[in-house]
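Complex shown without one protein chain; remaining protein chains in place.
Right after this comes chain A.
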Amino acid sequence: MAITFNVNGEPREVDVDPNTPLLWVLRDELGLTGTKFGCGVAQCGACTVFVDGMPQRSCVTPVELINGSDITTIEGVEGPEASAIQKAWVEIDVPQCGYCQSGQIMSAVALLRDISDPTDEDIDGAMTGNICRCATYVRIRQAIKNAAAELKG
């Protein structure tokens, strides 16, 4: 069954088992490997993408459910929040192994789009679904605060 949707602004069509998770469509069919596989059961957040602007775990999102949707992945995320987040991430060297970081960044961008000046509790709320086995959490928190401060100007 052909399923169509936009990825990072480009129209795409795939012909796969409709149950296939969006994650594997992005990675194996479309070659967009920035979105990562960490658990496959919505526990780690490594596979976070935006579906019509909302952060979602692509590993448990059957591709048939996103027919007609707009998908944004780490390769295409942009805008003031994304720039501020990525800049803050680089400035204080958040990543260690780096494998979880696409997902962390997508969740952090979504947070700042929602709440421009997040408290520690807001950060906990938005980021608790993203595991970092390297435990870069101290710097993730700091980078989000730095990005928020930069956006405030």
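Keep in mind that, in the parts below, a contact is a pair of C-beta atoms (placed from the backbone, for glycine too) under 8 Å apart; a residue touches a chain by one contact, two chains touch by 3 or more; residues count from 1.
Everything that follows uses one rule, which is that contacts and distances are computed from a predicted model.
Considering only "Glutathione transport system permease protein GsiC", "Isoquinoline 1-oxidoreductase, beta subunit", "Acyl-CoA/acyl-ACP dehydrogenase" or "Phenylacetate-coenzyme A ligase", the record for the omitted chain gives "Isoquinoline 1-oxidoreductase, beta subunit", by its UniProt protein name.
One of A:Ile3, A:Val51 or A:Ile123 touches the chain omitted from the figure, and that residue is A:Ile123. Interface note for the absent chain: among A:Thr61, A:Gln101 or A:Asn146, the touching residue is A:Gln101. The chain not shown here touches chain A at positions 16-17, 20-21, 24, 27-41, 43-44, 46, 73-75, 86, 89-90, 93-102, 105, 123-124, 127-128, 130-141.
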